[in-house]
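For this depiction, one protein chain was excluded, whereas all remaining protein chains were kept in their positions.
Labels for the chains are A, B and C, by order of writing; each one numbers its residues from 1.
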Amino acid sequence: MINVGVIGVGMIGQDHIRRLTHVLSGARVAGVADVDLDRASAVAAGLHEGRVFESGEKLIADAGVDAVVVTSWGPTHEAYVLAAIAAGKPVFCEKPLASTADACSRIIDAEVATGRRLVQVGFMRRYDAQYRAMKSAVHSGEIGAPLLMHAAHRNPSVPPHFTSDMIINDSAVHDIDVARWMFDDEIASVAVLKPRQNRKAAAGLDDPLVLLLEMSGGVLVDVEVMLNAAFGYDIRGEVVCEDGVVELSESAGVVVKSAGRYAGRVPADWRERFVRAFDVEFQEWLDDVAAGAEPTGPSSWDGYAATVVCDTGLAALHGGGREPVLLREQPALYRRGAVSR
Amino acid sequence: MINVGVIGVGMIGQDHIRRLTHVLSGARVAGVADVDLDRASAVAAGLHEGRVFESGEKLIADAGVDAVVVTSWGPTHEAYVLAAIAAGKPVFCEKPLASTADACSRIIDAEVATGRRLVQVGFMRRYDAQYRAMKSAVHSGEIGAPLLMHAAHRNPSVPPHFTSDMIINDSAVHDIDVARWMFDDEIASVAVLKPRQNRKAAAGLDDPLVLLLEMSGGVLVDVEVMLNAAFGYDIRGEVVCEDGVVELSESAGVVVKSAGRYAGRVPADWRERFVRAFDVEFQEWLDDVAAGAEPTGPSSWDGYAATVVCDTGLAALHGGGREPVLLREQPALYRRGAVSR
Amino acid sequence: MINVGVIGVGMIGQDHIRRLTHVLSGARVAGVADVDLDRASAVAAGLHEGRVFESGEKLIADAGVDAVVVTSWGPTHEAYVLAAIAAGKPVFCEKPLASTADACSRIIDAEVATGRRLVQVGFMRRYDAQYRAMKSAVHSGEIGAPLLMHAAHRNPSVPPHFTSDMIINDSAVHDIDVARWMFDDEIASVAVLKPRQNRKAAAGLDDPLVLLLEMSGGVLVDVEVMLNAAFGYDIRGEVVCEDGVVELSESAGVVVKSAGRYAGRVPADWRERFVRAFDVEFQEWLDDVAAGAEPTGPSSWDGYAATVVCDTGLAALHGGGREPVLLREQPALYRRGAVSR
Partner (left out) sequence: MINVGVIGVGMIGQDHIRRLTHVLSGARVAGVADVDLDRASAVAAGLHEGRVFESGEKLIADAGVDAVVVTSWGPTHEAYVLAAIAAGKPVFCEKPLASTADACSRIIDAEVATGRRLVQVGFMRRYDAQYRAMKSAVHSGEIGAPLLMHAAHRNPSVPPHFTSDMIINDSAVHDIDVARWMFDDEIASVAVLKPRQNRKAAAGLDDPLVLLLEMSGGVLVDVEVMLNAAFGYDIRGEVVCEDGVVELSESAGVVVKSAGRYAGRVPADWRERFVRAFDVEFQEWLDDVAAGAEPTGPSSWDGYAATVVCDTGLAALHGGGREPVLLREQPALYRRGAVSR
């Protein structure tokens, strides 16, 4: 039984606590910390034997905590992840790994200095059954080498304060990670296009956007991001290879025929669409931790690269041209095999 | 240019005239006849050079008529088809070939006496692209021998005067012909089941019904017929073979995502669903006629067998048990090859 | 943390132990028993703190066991379930509840005497997301009352010793339970049809079979069961209602286009198809147990009724006619609400 400490018990943190407590196997939430101590206490009260820590640092340092989940406010991630590395404890950090590329880079340095991976970043799409089947088909050799990927990321709506920068940093970041993972390759350049605006988009919000990601190996990825799609949460993906294509299908479920139509359900939100991916993501992380193994999921390098690509995307969004992605040299610790999980 | 004479210019007859005149190639409607002379005159007025005949018999006898289409009231079919055979002219007769099995049998005798096929019966499903692809898959040898067929025949609604007998004679007759054609085999017995009744069914109408058709070779075909389905015209079919299955897909068309659903269209009626099948059926008949060849479509024997199976179905409907289908010996003229078209 | 004891650690038992230990939350396998003590010891050795009991009865009686899972040989179920009832402990019993209707009836009597439900039977399809969505659509009122259900249950293959009786008892029993649950209604009669036999079926195996289940309310359910389907594990279902239909869709997953085809995966076996249903089934049972509540899943009555319907199906299989299902009066303990879960 792994004793997990959770830092940051807002909506996401509480959802992960629910998952660790009521859904998954092999873990116990041993303690929580939050900038809002009352909230931390309230959440801890709902746990079987969960303690409240005064700070994330104390939680990390406590001998009763085997592994750490960081779901606090983004700008605080760096300090907690560094502390976990210093303590030699496995840490699962929700995206972003840190607020800036420099901060991510400092985490890389610290982790590399320990000689082993301790950090996993929360890019859950890699754990979705359809994305995994897609990657498997792409790398099967049965349909040739990949040439293009078409993707769409449609949210029914966003809060009024959502900005164009957040479209890149909070939404497209998932597609950016998928592209890197799907092709086991880095993104070489980013361009951003602004189609006609959705009338429901708040003033100043460039919705929808289209990102053009050029992979180092020449694969071109186009990503439509539309955050006021109204009709549902619709994630599309199609990889075009030399001899065939592979695409995500509509969500399974029953088909109802009525009133002149046959119809199936479009997921209402990301929770519905990716609920299983989150479960699998955490279970695999817990299994790695329980085995005393390095995490096999998204690494500090993945968190760093995603942040750099997002920064490049922002430059492209504001500058209007195609911007090259400039990454530091990749430490050997993060070198992936031919086909990562 | 084939000069076609049309006997019976009600709704179906007019639709075939439209088809011969405005859609298909190689034919001209040279004349019409109808029990209602005024209606015949009105329809003829819309033709380029169409004449009105006082009677079907005179139309058939006229030298300016090369081939005959019979779309009159069912009980009159026998006389017109026999007259066309006597005149040695190709005749396309809408189903039923004749009102009774005996009448069909007399047509068979007359045709056999001429030594060649002159009659084609209007079972249009055999010309539907999906049914043809299904038959091709069943006989391809790639999925083993057929064992079962599941079918459904759903109409949005029927007129108030529709009776349970008409469910067999007018609706299920198409499924009966499909079963015989799909497996190149005769139906050996029929049973009829009465599930719970649709609240929209008129008093005394057994709607829906399920027919169980046992083919001579052992294939079992179940057919749901529901005539108050409300949501559209929905024709389903699935053939289960030893190593695989083949099924009709939903109608092609665009898929629209809106309001939490992805959705496609269900045809509104049989016209929409089978419009192309009717066109192909007539074009192939015209091509056979133009080539001076015997018709390759459904024969007098097919019309006879369908009528006998319908009669058997009525006996089963009213008697409640499984009824054997008793057919006369099949004349050599109608013997089909391994896989008919 | 619920301490679960598992009686019978064959393939199914071990799979449930894996589930309780490595997948689900809130349970610990505290002990095992098996007629083969060596096997029990070997399995226990793989557990964290699992004990081996000399007999199922001792396991049930042990104070360290909170709840019991019975996955032993069918004929032993009755004794273990009765013992668990006598001990007042929740018991999850894989189907069949017991080998005979009389044995099931004795379990009902014992459970009723305690005044509360303790027994849950393992009909996992009720926990499948698609079946649940189908039931929800049927009872939504949006497509009218149900009239018919078409179902198919196709296994790629079965072991050589599989008999026609096992097609009913081991395979169709799932479809029988689905029919009862889908319509919240009992099956009133059963008929069995034998279509042409699959050439791969062993001598004497009536494969495929078609079951016709008539519900008390008039809904007619036809079930194709084919156990040598070769191409995969294919579970089909379509409920026809007065104003619309609802059907299970193909398994979700990626679609690959290559070599002239677009294609998706058919599950390889029941494990792949229903893996999530098993997980949900057990998690909900554990949650009920943890809450100290009566189980909300399939009851002793459901196990009894399924057994009686199977017996009736065997009579129909061997007798050839339509056989009425004769059930004892249903105790109030098992009376369901309008729409059960």
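Observations on the model:
Convention: a residue touches a chain if its C-beta (ideal position, glycine included) is under 8 Å from a C-beta of that chain, and two chains touch if they have at least 3 such contacts.
Please read these numbers as outputs of a predicted model, since none were measured by experiment.
Checked against the full complex, the one of A:Leu205, A:Val219 or A:Val325 touching the unshown chain is A:Val219. Within the set B:Asn3, B:Ser251, B:Thr296 or B:Gln330, the residue that contacts the chain not displayed is B:Ser251. Within the complete assembly, B:Gln130 is the residue of B:Gln130, B:Asn155, B:Asn169 or B:Asn228 that touches the hidden chain. Listed for chain B, the residues touching the missing chain in the whole complex are 21-26, 129-130, 133-134, 137, 142-143, 243-259, 264-265, 276, 283, 287. On the side of chain A, the interface with the absent chain consists of residues 143-148, 150, 152, 154, 193, 195-200, 208, 210, 212, 217-220, 222, 224, 226, 228-231, 234, 240, 242-245, using the contact rule stated above. For chain C, the residues touching the absent chain in the complete assembly are 230-232, 234, 250, 257-266, 268.
Following the convention adopted for this analysis, only the chains that are shown with their structure count from here on.
Chain centroids computed from C-alpha atoms place C closest to the centre of all protein C-alpha atoms shown. The chain with its Cα centroid farthest from the Cα centroid of chain A is B.
If you average the CA atoms of chain A and of chain B, the two centres end up 58 Å from each other. Between chain B and chain C, the centres computed from C-alpha atoms are 44 Å apart. Chain centres here are Cα means. That of chain A falls 38 Å from that of chain C. Multi-chain contact residues of chain B, defined as those touching 2 or more other chains: 230-231, 234.
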